[in-house]
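With one protein chain held back, the other chains of the complex are shown just where they sit.
Think of it as A, B and C in the order they're written, each chain with its own count starting at 1.
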Amino acid sequence: MTERVLHTFESRFLQIVDESGNADDESLMHSISDDLIKKAFESIVMARTFNGRALNLQREGRIGTYASLYGQEASQIGSALAIEKDDWVVPSFREMGVYLTLGYPIWLLLRYWAGDERGMKVPEGLNILPVCVPVGSQIPHATGVAWAMKLKGHNTAAVCYFGDGGSSRGDFHEALNMAGVFKLPAVFICQNNQWAISVPRKRQTAAETISQRAFSYGFDGIQVDGNDVFAVYKATRDALEKARRGEGPTLIECFTYRLDDHTTADDASRYRSAEEVEEWKKKEPLIRLRLLMEKRGLWTQGYEDDVTEKARVLVDEAIIKAEEYPPPEPRDIILYTNAEPTPRQLKELDRLGWTR
Amino acid sequence: MTERVLHTFESRFLQIVDESGNADDESLMHSISDDLIKKAFESIVMARTFNGRALNLQREGRIGTYASLYGQEASQIGSALAIEKDDWVVPSFREMGVYLTLGYPIWLLLRYWAGDERGMKVPEGLNILPVCVPVGSQIPHATGVAWAMKLKGHNTAAVCYFGDGGSSRGDFHEALNMAGVFKLPAVFICQNNQWAISVPRKRQTAAETISQRAFSYGFDGIQVDGNDVFAVYKATRDALEKARRGEGPTLIECFTYRLDDHTTADDASRYRSAEEVEEWKKKEPLIRLRLLMEKRGLWTQGYEDDVTEKARVLVDEAIIKAEEYPPPEPRDIILYTNAEPTPRQLKELDRLGWTR
Amino acid sequence: MDKMNMVQAINMALRQEMARDDDVVVLGEDVGRDGGVFRVTDGLIEEFGPDRVIDTPLSELGIVGSAVGMAVYGLRPVVEIQFMAFIYEAIEQVYSHATRMRTRSRGRFGCPIVIRTPYGLGIKGPELHSDSAEAIFCHMPGIKVVVPSTPYNAKGLLASAIRDPDPVVFMEPARLYRAIKTAVPEDEYSIDLGRAEVFQEGKDMTVIAWGSMLHAAVEAADGFDAEVIDLMTLKPFDEETILASVRKTGRVVIVHEATKYCGLGAEIAAFLAEEAIMHLNGPILRVTAPDGVVPMAMLEDLYMPTSKRIRKAYEEVMRY
Partner (left out) sequence: MDKMNMVQAINMALRQEMARDDDVVVLGEDVGRDGGVFRVTDGLIEEFGPDRVIDTPLSELGIVGSAVGMAVYGLRPVVEIQFMAFIYEAIEQVYSHATRMRTRSRGRFGCPIVIRTPYGLGIKGPELHSDSAEAIFCHMPGIKVVVPSTPYNAKGLLASAIRDPDPVVFMEPARLYRAIKTAVPEDEYSIDLGRAEVFQEGKDMTVIAWGSMLHAAVEAADGFDAEVIDLMTLKPFDEETILASVRKTGRVVIVHEATKYCGLGAEIAAFLAEEAIMHLNGPILRVTAPDGVVPMAMLEDLYMPTSKRIRKAYEEVMRY
């Protein structure tokens, strides 16, 4: 014998609705009801409305540094719509669209971005972890959550979000490898938005796609058009069903684009061209969704205005609620460190004059 | 559009000499001279002789815990023979065959395993890093060495060794990914010996091969018969040439087997069957090499006896030299911490009564 | 009541806690089939099955990170890290996640994980098999760090650690695993975290130690009227017990295996310099490893605080 091929792998790409709003393969749309289409539209509008207001609030100094989701709505909402009540979500830091779609109170998100930990006191009944700042380090948590589900015999799954940058981290590797070995019910969603601050995807890795990394872990990966909310939805739903059937994890790469600066502290014009951004703006998720809906008689300007207005009102109310909320207590710095304060912590509270 | 294939990947396997000592494809043997064949044989005998004596010395309490290379000689020596003088080697902890083949003084290796850091004072002119104990953590060093070579315009490469267990670590991922992005002259050699202490390869990862992980990093990977010294040699030489041509890294998986316990502190009978070991013993590298050499008129019992005797003498001399070597100075604990001792360290030396 | 060594005592605690609470799972490298490289988890896989006694891939970061996720979901993972130095890859998971999950979620999520790991000198292992990195963990808010010094307290402290609602690093002195046997009741019991124990009473000086150094400190105390405190919980340490003793003796020696610079001895000394300086007769002495990297076997005994070095410190404080 000499050299032989052991195995052949295919990296795959899924798109359902193209940039002109056409669904070439109507069969793929079968499972997608008009209600779902409208839900997707409305969720995207909500996410975008929230996002726009958050950017404004930051400019006005009413919240801190904020990471815009503009351009990534389809990736976030398409996947979030497939998640069921008892599934758990392990996000990164840019997934406000996911939080909102899962029903996270808007005012709490605003508290969080204003620098109040209480904004991430996730309400009971919602199974989403707090924002994770160290890029990629949340991925093993999803493996652990999925593992716990499996050990407890729960018929649920963990969904994890991270970016193209996050996929370079050791956490990614160890977490996905372990999820593969133990066939855990986990769905790993990489929002490849082409940039990690100033580092373009091509410099993040020499691999052509992130999704092909699944080969390294013995499970399936797929790249989807991350600006096509239904491709993302379908891939996520399929992966969740597979996970619940006990067939193990899936890696989904949403091929999308970060249209705004990395955060409000960033100036993307230092490292990428306006033309590139303009090209991608043409592909942003709402354009094609509107076209698709129009073809199906689901969209009118009046409808969109209505939806936008409703979102605006909700966000406005949330801003008021958030800003009226009393400031956090100094003692919380100490009292949430452990379940029970230590003697030294109690002495410290007294010395600092912070009420217990 | 719907789902489409983006790209097809093939995982490959290379064997030149099969278990019966036949080289099916003689063309692959063209570049392998009789001298090289003999060098391989002699190096394997040397490694095995050293290894056997080291195991004995451990049993006699003359050195500490030792990690046997038995079974992995072809992987270590096949690759080491392809390495050139100005290349750098970044080993794990089981690569005594590599050290020996590169000409590392035997007595120093024995000092090292007896617990003397001076054993890893790598002689000038030899470019091999000291043994690395935290599994996998040496892999980024190879990326760095290769990077430095590239930046300095040296036409050389870095060769890194690690195990199947090591390939599960974050270090592996980050190091290979970076090597891919910067197209560094690095050769990553995974000695997949089927076990990481008690954890079998199948539980280490759900991927069928380690070599297919190269797809994740945008470069080539190949699995080779790790008990076929020439397959390993060829794969390594090709990878080194590629690296020197500026065409980037390669991942080589040597499919081999650890025939002994993990280390002298381990009892492998707790977790694997004697039958499995016996099956693999039939495939150990020296058997097929002998057969191949016999067919080529390169082997006689007398030749082997000679080679073995020579190795024995060299190891015996080294043992004497190692054991006659004076013990390390206590002050070395402190004096090698920094290039210059700190004032506190100097005071400490005095307080401890250790001569400066 | 049988006498047993620390390996057996820890094994028993694990067994009893797993039997008591189905949410307790053990995971790590070689903890299942092999029973752990020190055999601490021996027999657990037979009793509780491979779902609860999990042999993992070689992935410290992944193990600890998964344990964080498990704990957040409601399990009580007990992680084994094979040797203390191998946890370094996972420090981010401990420092940025396990210890901050409660704060970050303002109490919605706790992170009750236990990280068990052998530490310390005395086994003549290869490089990086003898680190004592307690100080690094002690510096992290939101964590507990525990070190048993006898089989008896190993069992009781581990039971408490597993039941604790917050992350605990449970450091096992490798040197003591089989070196001493004590009576260990078969019945379940627990020893409160945060409490030190006066191991030996005395009037002339207070000696503070833990793990295998406790025994070295006691041995060196022969001929001195030393009060020797077994710290047991390194964070948060028992300020009351230490203060009470120091108020009585006026002299302090702290002994540990780690290097001095920013070691835990520094915190104890600084605490006393802040709270009890008026009770001190003289300097607070620390007997520690010298300021160098943990050596390999040949120099290991010299790196360790030896009885001789400890005695010298006792003699020195007695001069005041």
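Just so we're on the same page, contacts are C-beta pairs under 8 Å (C-beta built on N, C-alpha and C of every residue); 3 or more make two chains touch, one makes a residue touch a chain.
Everything numeric in this text was worked out from a predicted model, so none of it was measured.
*Asks:* As a test of the contact rule: which chains in view would the missing one touch?
*Replies:* Those shown chains that the absent chain touches are A, B, C.
*Asks:* Can you say which of A:136, A:185, A:221 or A:285 touches the chain missing from this structure?
*Replies:* Looking across A:136, A:185, A:221 or A:285, the contact with the absent chain belongs to A:136.
*Asks:* So which of C:16, C:56, C:82 or C:99 would be touching the chain we can't see?
*Replies:* Final answer for the missing-chain contact: C:99.
*Asks:* Taking the entire complex into account, which one of A:71, A:97, A:144 or A:170 touches the absent chain?
*Replies:* Checking the options A:71, A:97, A:144 or A:170, the one contacting the hidden chain is A:170.
*Asks:* In the whole complex, not just what's shown, which of A:15, A:236 or A:337 touches the removed chain?
*Replies:* Of the listed residues, the one touching the omitted chain is A:337.
*Asks:* Could you tell which one of C:4, C:115, C:264 or C:304 touches the chain left off the display?
*Replies:* C:264
*Asks:* Could you please point out the chain A residues that touch the chain left off the display?
*Replies:* Residues 64-65, 93, 114-117, 131, 133-137, 165-166, 168-171, 196-199, 203-205, 265-266, 270-271, 327-328, 330, 332-337, 342, 344-345, 348, 352 of chain A touch the chain absent from view.
*Asks:* What does the interface between chain C and the hidden chain look like in terms of residue numbers?
*Replies:* 61, 85, 88-89, 91-92, 95-96, 99-100, 103-104, 127-128, 133, 135-136, 138-139, 141-142, 235-236, 258-275, 277-278, 280, 282-286, 291-293, 295
*Asks:* Write the list of chain B residues that the hidden chain touches.
*Replies:* Within chain B, the residues touching the omitted chain are 88, 90, 117-118, 120-122, 124, 129-130, 132, 134, 137, 139-149, 151-152, 158, 170-171, 174-175, 177-178, 181-182, 332, 336-340, 342-344.
The definition used in the following text is that only the chains that are shown with their structure count from here on.
*Asks:* Can you give the whole-Å distance between the Cα centres of chain A and chain B?
*Replies:* 42
*Asks:* Would you mind listing the residues of chain B that make contact with two or more other chains?
*Replies:* As it turns out, chain B has residues touching two or more other chains at 168-171, 203-205.
*Asks:* Which chain C residues reach two or more other chains?
*Replies:* 56-57, 59, 61-62, 89 - these are the residues of chain C that touch more than one other chain.
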